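Removed: one protein chain of the complex. Kept in place: all other protein chains.
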Amino acid sequence: MEPTATPSADQLETFPNPRPGRDYTIEIVCPEFTSVCPKTGQPDFGTIIFTYVPDQWCVELKSLKLYLQRYRNMGIFYEQVTNRLLDDFVAACQPRRCTVVSKWTPRGGITTTVTCHYEREQPASSSPAGGATPSTSPG
Amino acid sequence: MEPTATPSADQLETFPNPRPGRDYTIEIVCPEFTSVCPKTGQPDFGTIIFTYVPDQWCVELKSLKLYLQRYRNMGIFYEQVTNRLLDDFVAACQPRRCTVVSKWTPRGGITTTVTCHYEREQPASSSPAGGATPSTSPG
Amino acid sequence: MEPTATPSADQLETFPNPRPGRDYTIEIVCPEFTSVCPKTGQPDFGTIIFTYVPDQWCVELKSLKLYLQRYRNMGIFYEQVTNRLLDDFVAACQPRRCTVVSKWTPRGGITTTVTCHYEREQPASSSPAGGATPSTSPG
Amino acid sequence: MEPTATPSADQLETFPNPRPGRDYTIEIVCPEFTSVCPKTGQPDFGTIIFTYVPDQWCVELKSLKLYLQRYRNMGIFYEQVTNRLLDDFVAACQPRRCTVVSKWTPRGGITTTVTCHYEREQPASSSPAGGATPSTSPG
Amino acid sequence: MEPTATPSADQLETFPNPRPGRDYTIEIVCPEFTSVCPKTGQPDFGTIIFTYVPDQWCVELKSLKLYLQRYRNMGIFYEQVTNRLLDDFVAACQPRRCTVVSKWTPRGGITTTVTCHYEREQPASSSPAGGATPSTSPG
Amino acid sequence: MEPTATPSADQLETFPNPRPGRDYTIEIVCPEFTSVCPKTGQPDFGTIIFTYVPDQWCVELKSLKLYLQRYRNMGIFYEQVTNRLLDDFVAACQPRRCTVVSKWTPRGGITTTVTCHYEREQPASSSPAGGATPSTSPG
Amino acid sequence: MEPTATPSADQLETFPNPRPGRDYTIEIVCPEFTSVCPKTGQPDFGTIIFTYVPDQWCVELKSLKLYLQRYRNMGIFYEQVTNRLLDDFVAACQPRRCTVVSKWTPRGGITTTVTCHYEREQPASSSPAGGATPSTSPG
Amino acid sequence: MEPTATPSADQLETFPNPRPGRDYTIEIVCPEFTSVCPKTGQPDFGTIIFTYVPDQWCVELKSLKLYLQRYRNMGIFYEQVTNRLLDDFVAACQPRRCTVVSKWTPRGGITTTVTCHYEREQPASSSPAGGATPSTSPG
Amino acid sequence: MEPTATPSADQLETFPNPRPGRDYTIEIVCPEFTSVCPKTGQPDFGTIIFTYVPDQWCVELKSLKLYLQRYRNMGIFYEQVTNRLLDDFVAACQPRRCTVVSKWTPRGGITTTVTCHYEREQPASSSPAGGATPSTSPG
Partner (left out) sequence: MEPTATPSADQLETFPNPRPGRDYTIEIVCPEFTSVCPKTGQPDFGTIIFTYVPDQWCVELKSLKLYLQRYRNMGIFYEQVTNRLLDDFVAACQPRRCTVVSKWTPRGGITTTVTCHYEREQPASSSPAGGATPSTSPG
């Protein structure tokens, strides 16, 4: 663990999607996320859920784990980190769609969840699917 | 705690939305809400859930906590308080959309939930989503 | 408790909807409903759930409780009582929409749920939502 | 119990729908279903769920219980029995819509659920709903 | 158990769909799936869920169990195996639609789920449903 | 149902214990109990649990159900009814031991449980158990 | 509600134990307790559970509810309030035994439970009660 | 399945306990038990749990399953069948200790559990075991 | 947060036990504990539960939170940290009894819990309380 390194999309290693011809969904649940509140200096704890439809690349899980660990001693707000996780994930694997959800443990009796979504812009003629369940392209 | 002060939208502090270019959702669950029934003088207990898509401003959580505490000794009915919470929240941060749900503990063997929704009126050319899951604007 | 009185919509007291300009939803869960099976003379036990969008009037909860208690010694079938509860509720508060669900404890190893829905007929120009989550009229 | 009699739609007694003018839903959960696997001779155990919108007739629950008991010693596969239950139910009460779900206990570490749906063909001018939640006809 | 044999769609035995005239759904939950991670050589454990609408053929459960057991000592990644399970299943029984979900136990504190879907291409004039709940063809 | 009759231990029918030579335990859970609060006139709802070691007689369940139904319109407090249920049960079947637990639904946000226990006095030389798990007499 | 009055054992009304000759247990669960942290001025929320064996007197529930409400705006620590609740309860009804448990909602990610027990000193020769709640030595 | 054969302890096959020198516990949960109520002719459904400390013999599971299936069409009361199951089990494998629990699905809103225990008589000098967790003999 | 400081019993602040004359129990659940595995350098996550009977001093919760945060970047094994937490807690407040439980999230598919207990040595004549947590012989 490199607790002082800055998390970077470059850390996220990818491997070729074994079935790029099919829209399918990968969900990755990471319940051991922790960062630091920039205002109070206290640690925050949350679960991060990535759900994506890969295009040419899938994200390698161990590199994702190491990437997430770099937030351990970093001060960052809920809204910022959720958007940043989505941006880095999208930058790393350029998925067709991706949703990032962060669910945080209670602070002051209040529990927060942030949900961000990315969808690749479509060429005009295509008509794919808005929901999380992808339609299937011809086999 | 200022138990005699009146709750006011002015109490709700905001900070700039770190990603205004993206529609995304913030959910805030507040299970420690209490007010007083105006009819019986008995305390009511409930969970308040705010779900919103921020526009230019996000609501700061500690100010929300303090704002909610001002209902502690205030007499107000379920339907009134839920609509008022939505109005104050909308006034404070002018979100694109917001839902407030209040779930109350049983009284006389009966449990009540009130759900109010706000959606900003759209200019004619825009095509906003209707559901709680926002579509994503171009990055 | 007046165990021999007949339940009547007249018992249901109402109060003015504090926010008639907004479509919003009130859910009322009543897990202590009991009536009598007309066929066997045995008591039935169920949970009644009212979900409605008020128009000009909301239903007062204590009067609803007392109204429901009048079924205590009354013989009535599942389908009849669910439809009657909906009719009485609609007659009392003339909501925009209302759903009544009755969930009964098992008899002969079999569990029954009955769901009835009312939706006010709309003038031709209006564009009402179809689902349980109301769309919001302009504030 | 007549363990050797064959189940028949004729067993299913009906009573007049008390509110034929309203589309409403009746769900009947039967967790004590048992039949015999024709291949192994071993008993199968499942939960059968009927969900229907009655038209002129409702199914009487005790007759349904006795009908289901006749499968107790009968050899029949999951797919067959689920379709047959739907056919018999539809034949008996001619509902507007009906779904039958059978959920079976694990065999060889594998759990199976079969879901069959019937919807009455509509005259061309009608506009029936597709989902399980019926739209309401005018009162 | 033949731990060294390669899993093959040929292993999947089928039987004639007892009701080909009706679109209906069969769900098969297999919580005892295990394979080997090609990278670490460590065993993986998951639950595989097949949900399909049969056309002319249904998959026989015991053959499915034996087919799945052949992955026991085989090195294969999450994404690969899920797509392969779908391909083999589709090849074996040529369903109208099929979804395969694989839910894996945590590794490095991270839990993964992969969801793949197949839908038979439709002739231009037909308009079949897209969702998991099939509409019903005429009886 | 005879809603105006007074419950009486005489209603409780018994049958000979099929194995009086063995101390064993019978637990009977009755979640559909209802009586009336003498103070408010409002109905109370509770679950009654009888756990007993029969001696010469067991209690017949249908008579127990009918006996409990006679409390339906009777005004009686939690503590009184729990002790009375134990006394009547003991009078009816003279068990070696018996516990009656009554668990009530919330009133005023408060939930109450009452637990009463009876144990037959032992001749001096015997060595009775104290707990709910009976010791076994010689076979 | 008298939010400024001080809670007092005198508020707790009692009624004669209907069965003083039998040791039996009454459990009262109060999930709507709230007081104020003297250090931070922030409200605390907890569940209070009283479990007691009455002697000559039982505690009347409505008076207990009103008594607990007087802590609503009172500054008091977890340990203090739990011991005080036990002292007041014992003073009011002089039970044979009593346990008070307070379970608090999380603060700073930490959840606290305090458990206090009282047992009346016994004359040497007596041999009370064989229940699962252990007797305590004199304080 | 031989639905008309009478269940018999002879059906229960045993195999030599692989570790007779150690007291250890085997628990067998059978949630698919069904028999017939002799009074009403209706089927009963229950879960049977055997917990035993083997001596020289363990019970073979498949034979136990087949033995239990013979109750499928047999009329027998809850108390009788539970004691009989214990007697047959003890006769078949002569365990050091055995408990049989039968938990039945609700009838008339009432749920029943029967618990029977056997413990082999001990020679005078030995003093083993009151609890469910066996003490261990020397290795 | 001082991520590089070493945790020390001196950090744990105490306040006088408000009721030293009574043995009572305080349980503190800390689900947000994290440290680092000395072998792999990977973060560990666990829940720490302190349960103690205070003597003259109680532990102040905020100081406990800050103390626990100092393990955030410290390499220490499960067994070591659990014993150390107990030692520091006992050193800080000298309780009559204390148990520390640490429950860790899974690693390699394996979940670990460590439970340590301390009990102050008693003078020979004393007879301390008989709660469910067993007394310990001298350390």
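We just call them A, B, C, D, E, F, G, H and I in the order they show up, numbering each chain from 1.
Here is the rule we use: a contact is a pair of C-beta atoms (placed from the backbone, for glycine too) under 8 Å apart; a residue touches a chain by one contact, two chains touch by 3 or more.
Since the structure is predicted, the reported quantities are computational estimates derived from the model, not experimental observations.
Undergrad: Of E:Glu13, E:Glu32 or E:Asp55, which residue touches the hidden chain?
TA: Spelled out, the listed residue whose C-beta touches the missing chain is E:Glu32.
Undergrad: Would you mind spotting which of E:Thr14, E:Gln80 or E:Thr105 touches the chain that isn't drawn?
TA: The missing chain is touched by E:Thr105.
Undergrad: Mind pulling the chain H residues that touch the left-out chain?
TA: The missing chain touches chain H at positions 17-19, 22-32, 54, 58, 61-62, 64-65, 129-131, 133-136, 138-139.
Undergrad: Applying the definition given at the start, please give the residues of chain D touching the unseen chain.
TA: On the chain D side, contact with the omitted chain comes from 42, 45, 105-109.
Undergrad: Contact with the hidden chain only, please: which chain I residues?
TA: 77-80, 82-83, 107-117, 119, 134-139
FYI, only the chains that are shown with their structure count from here on.
Undergrad: Both chain D and chain G are touched by which chains?
TA: The shared contacts of chain D and chain G amount to nothing, since no chain touches both.
Undergrad: If you average the Cα atoms per chain, which one ends up farthest from chain F?
TA: A
Undergrad: Are the interface residues of chain A and chain B largely the same numbers on each copy, more than half shared, or largely different?
TA: The interface of chain A with chain B is built from mostly unshared positions.
Undergrad: Looking at CA centres, what chain is most distant from chain B?
TA: Taking each chain's C-alpha mean as its centre, the farthest from chain B is H.
Undergrad: Can you check how far apart chain C and chain F are, centre to centre, with Cα atoms defining each centre and the answer in Å?
TA: Taking the mean C-alpha position of each chain, the two centres sit 36 Å apart.
Undergrad: CA centre of chain D versus CA centre of chain E: separation in Å?
TA: 27
Undergrad: Residues of chain I touching 2+ other chains?
TA: Those would be 31-32, 42, 45, 105.
Undergrad: Every pair of chains that touch: which are they?
TA: Listed by label, chains in contact pair as A-B, A-E, A-G, A-I, B-C, B-F, B-G, C-D, C-F, C-H, D-E, D-H, E-I, F-G, F-H, G-I.
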